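Just one protein chain is left out here, and the rest sit where they should.
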Amino acid sequence: MSFGSIFGAWVTVFLTLAILSYLYKDNPFYKVAEHIYVGVSAAYWGTIAFWNQVWPNLFGRLWPHVNDPSTLSKFNQFWYKIYNGLHWFSHNVFPENGIPGNQQQNLWYIIAFFFGLFMLARLIPKISWLGRWSLAYVVGMAAGLRIYGFMSSNVIAQIHGSILPLWIINEKGAILYGQMINNLVLIVGTVTGLFYFFFSVEHKGILGKISRVGIYFLMISFGASFGFAVMGRISLLIGRFNKLIEYSHKQYGYATLILLVVMVLTLLILNFKKTEEVTE
Amino acid sequence: MSKFLENLGSIDRRYIFLIIAIVVFLPLIFPLGLPVEPTNLTIDSFNAIDKIPKDEKVLVSFDYGPSTKPEIHPMAIAVLRHLFTKGNRVIITCLWPDGLFMARQALQQVAVEEFDLTYGVDYVNLGYRPGNEAVIKGITRSFPANFAVDSRAIKIKNIPLMNGVQSLKNIGFIFSLSAGYPGSKEWVQYASDPLGIKTSTGVTSIQVNEILPFVKSGQLQGIIAGMPGAAEYEQLLVNNDIHPVIGKAGKSMDAQSIAHLVIVLFIVIGNISYFAKRKKEKKY
Amino acid sequence: MKNRGIWLKIFLLFILIFNFAIGGEININVEVDKSDAEGQLVNMLITGIDNTTNFKVFKKLGDESQWIELKSINKLSSKIYIKNDILTSLKVVTYDDNEKIIEEAISELFTTKAKWFNTSRLARFIFLLVTSFLILFYIEKAKKKKEIYLRPIAGLKAFEEAVGRATEMGKSVLFVPGIMDLDQVETISGIIILGYVSKMTARYETDLNVPVARSIVMEAGREIVRESYMSEGRPDQFNSDMVHYLTDDQFAYAAGVNGIMLREKPAAVFMQGKFYAESLILAETGNSIGAIQIAGTGSQAQLPFFITACDYTLIGEEFFAASAYLSQDPKLLGSIKGQDMVKAAIMIIIVVGVVFESFGAEFFKKLIEIG
Partner (left out) sequence: MFLKRYIPLAIVFVVGVTMLASWFIPHSPFDAFEIHATQWFDIIASFAMILGALNLLKIQSSKLIHRKRDWQYSLAAILGFFLTLTFGFILKGGHFLVLKDVGNNPTAVVNELSQELQIDNKIANNIYAIPETGDGIKIKKQYYTQNKAIEFKNRLETAGAVVEVKEVVWGGHLQQNNTYFAWIFKNVFTPLSATMFALLAFFVASASYRAFKVRNLEATILLVAGIIIMIGRVPLGVFITNWIPRTSFFSFLRLEILQEWIYQYPNAAGARAIMIGIGLGIVGTSLRVILGIEKSFLGEK
């Protein structure tokens, strides 16, 4: 077992127990774990965003790797001179002669580059209004992008799914009452549920009663989702506990047991100290 | 007594946390061995696999990752045990990138350690290919075009097991271990439906009701549903003398059942105390 | 039956209107019909053979020499995907039992061109036009000072009460705009609601704390909160760090917000936006510190948790309608009325559809399927 894995097991166990200690109450262990988590994850996603988005999809499209820059067109020779500046800035991130990968050059991405830079203009109060342009792009894109998807899958597909026959006979001529009742439940539930979402009429009289039935269907749906969640969540907790049990073995230096005892003792002492302060 | 009942309603939630932790943790260390009664769904899945003729090759697809490992991995182990005991040869594919690691672990445990089988003859791991349902569509036409080499970079034409396996049409049965997209649904839509190959699946509890209609309509031969389903399958292996002991899911079932029971008990106690309080309020 | 003929004619008419590509004449045995909606989808017809046996279909791109096997079929027509603007030909082969070729036929080279309208999405296009029309129509109507009634929503009435309570207790207001970026409409809605909440906190001079999980949301949030404090005449109260970034990570963000709740003990917690599994952690922690919690989301799977752990929850469409309620701007109110009319239309379509379906007339359902 290498030092890396044993040390890793201890870190894993410490962080796991520290987060779990929150169930008792807010305490120094949780605070440490929470702050580490926030700091590490912010940098983690920043790193991932750079290497998976900006690097291949922006820089890779603006300056894809070329074997010999001198064979390029006049414009591109000048264009790659700009890249040389970036290369000078960091050899790790910007290797010589462009970004490796198999992207085609696509200079339209200069616009995306500028929108990105406009976002950073927020740091300079005088031109911070440029950031609004980037915000406008994002919002406009979101609105245009989502309308179709939601209209199609949330509205039209659901209407389509609700159009069901209430009179069903199979090939042998038998009437399928069971399936008919099921369909009726589906249709009534959907339509009355929709009534609940009527805003411009008062929910009184018959309308009120219909929307009431709709609420009952909504409640069944909430209850069912809740019941489902319970099952999946418990299975995950079992998985987590199994990991802790694994790390309590000798080959990991009894990490779980030792850290558990240390943390419980510390929490007890802290608790004791606090009650002392209060009584004094 | 009524005072006690009322106070129960305002119980500190940390006691609930503690009880949940205990009822999940203790059965993992000290198993109770509560009986697991296989349900129809799981029995159907078991029979479907049991009925596969001995000389048919079976494709098992690992379409899950570490996050759902507690639920799906025990199914993988149980199904592989069942297939190898029957003498079926197994071809493995992965539609999820981390599925490859899951497949390696499962094969190491079952094929290598328990059954001591020969790689490339009794089983082969073709590994992961990106493309989701496009991979399934691809292998309905040709394996070599989509899997030129297996997960060990051996050319597929040099693998004895793949002799005569041109496309999915030469496969007798498909089993998808699925935690979402791509998974069982895609196997039904792009392989089982068009080619008419018998297909069965094991899925996470969250997915069950989404996949269930395919079982009802006969498009799927069976479904193993979440960790409880895996436990039932393990029990069926024991009942049929295929494997002597239950596996990880069965051992976790004590914890799962008791946790559910305790949560329901909490709800019942909460309601009793709620009624006690309301009764008192009415009196005054 | 008569009905169906009429609908079919109307449908064909639409196809003719929107079909800009001109079909060419192809081969003796394999014909390609390009009159389908998207350019890259053609209909292949096999003629000259009466009995349907098993065919294998191959495709070849103009400048390549190899035939690529596409699929096996056992009928005389099949839909084939090809690439636009590339010369392509198709080949059909029949085999005997020993896989020996009996007959084969090759189509002429042909190309397809991309269309300017996707006819297979016609129904959706019409639906979108009708929806837009209804919404715009009621906006115009509302502008002409026609009173519009909206039924009360308890959760929205509680907004002011929650902020008021925080003021009385001398505690802060916490606003969580979900964990997703501004490319989700739920987040945009959440940010708009933040505008109204920040107006209230400006008026009451109550502290506002808005931790966010995305940097773009932070910028949009700052814009809207600054504007609110300006319009309420309290620019001095505004501080850009009211809206601050924690981390992009789902559970790290939940851990951070938990920390804020436990240590600052806000008296009112607003959770308005798109949420995933962390919703329950946030709502339960908020509940444990005794804050008034008002949630609102379009994330269907999280609604049950908010309903069980929060004081008020704006369910689905209520959440998107909140800005109209809070602003009382006639234009927004009018658009809500328009949405109601769309809902009425949907109910009518469902009911009519069920009637047709029950009498075995399937064309109505098919009509929606086209889109």
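Letters A, B and C mark the chains in the order given here, with residues in each chain numbered from 1 onward.
In the analysis below, contacts are C-beta pairs under 8 Å (C-beta built on N, C-alpha and C of every residue); 3 or more make two chains touch, one makes a residue touch a chain.
Computed from a predicted model, the values in this text were never measured in an experiment.
Interchain touches from the omitted chain, evaluated on the whole complex, reach A, B, C.
Interface note: of A:64, A:165 or A:189, the residue touching the hidden chain in the full complex is A:189. Only one residue from A:72, A:117 or A:245 touches the chain missing from this view: A:117.
In the full complex, subunit C contacts the hidden chain through residues 38-40, 114-118, 121, 124-125, 128, 131-132, 135-136, 139, 181, 183, 185-186, 188-189, 191-192, 195, 214-216, 218-220, 223-224, 226-227, 231, 241, 244-252, 254-255, 263, 277-278, 280-281, 283-284, 287, 298, 300, 303-305, 307-309, 315-317, 319-321, 323, 331-332, 335-336, 338-339, 342-343, 346. Contact between subunit B and the absent chain runs through residues 13, 16-17, 20-21, 24, 34-37, 39-40, 67, 152, 205, 208-209, 212-213, 225-226, 228, 231-232, 253, 256-257, 259-264, 266-267, 269-271, 274-275.
With the whole complex as reference, residues 4, 7-9, 11-13, 15-16, 19-20, 22-23, 31-58, 90, 92-93, 95, 100, 108-109, 111-113, 115-117, 119-120, 122-123, 129, 132-148, 150-151, 153-155, 158-159, 161-162, 182, 185-194, 196-197, 214-231, 233-234, 236-237, 239-240, 243 of subunit A touch the missing chain.
The working rule: only the chains that are shown with their structure count from here on.
Set against one another, B-C and A-C show the most C-beta pairs in contact at A-C. Subunit A and subunit C have Cα centroids separated by 18 Å. Residues 19, 22, 26, 30-31, 33-34, 37-42, 44-46, 49, 119, 122, 131-132, 134-135, 138-139, 141-143, 145-148, 150-152, 155-156, 159-160, 162-167, 187, 190-191, 194-195, 197-203, 218, 222-223, 225-226, 229 of subunit A are the ones touching subunit C in the complex. Residues 14, 17, 20-21, 24-25, 28-29, 69-71, 204-206, 226-228, 248, 252, 255-256, 259-260, 263 of subunit B are the ones that touch subunit A when the two sit in their complex. For subunit C in complex with subunit B, the touching residues are 69, 71, 288.
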